[in-house]
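Only a single protein chain was left out; the remaining protein chains are all shown in position.
After this line comes chain A, so read on.
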Amino acid sequence: MSAPSLAPYIAKRPWLKKWFEPLAKWYCNAAGYRQLGLRADDLIPEENDTVQLALKRLPPKEAYDRVFRLRRAFQCSVSHQLLPKGEWTKPEDDVPYLTVVIKDIEAEMKEREDLEAMIVSKRERNAKEAH
């Protein structure tokens, strides 16, 4: 689900990160989802098996909150309004709650594929015994 990103490259270099941070903050704010009370992870396209499974694995409380945020944002969008300023998502609340689960699932799938593609070789001693 992830598109190629420069973010890890930048995050690894403290000087570069310091440089880019204000820009990133400005961008997140300008994207406008926080004004609708959403979190960045709410915007992940959910029309695929991985994300569907991840959504199933969310704890009940988080799944409920997510649906609440989405419906509230939808209402706002329909009525062409923003939430009152007090209800905007605060930057410290904007944490990845779904990405973590998705990463786990992707790791699982990758492991499965790796194991499928594995080439089995005999143990040295056994191989000798069997010529």
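Rule of thumb we're sticking to: a residue touches a chain if its C-beta (ideal position, glycine included) is under 8 Å from a C-beta of that chain, and two chains touch if they have at least 3 such contacts; residues count from 1.
By our rule, contacts and distances are computed from a predicted model.
**Student:** For the chain not present in this complex, what protein name does its UniProt entry give, out of "Guanosine nucleotide diphosphate dissociation inhibitor 2", "RING-type domain-containing protein", "Cytochrome b-c1 complex subunit 2, mitochondrial" or "Replication protein A, subunit RPA32"?
**Tutor:** "Cytochrome b-c1 complex subunit 2, mitochondrial"
**Student:** I need the residue numbers on chain A that touch the omitted chain, in ascending order.
**Tutor:** Interface residues of chain A facing the absent chain: 56-57, 59, 108, 111-112, 115, 120.
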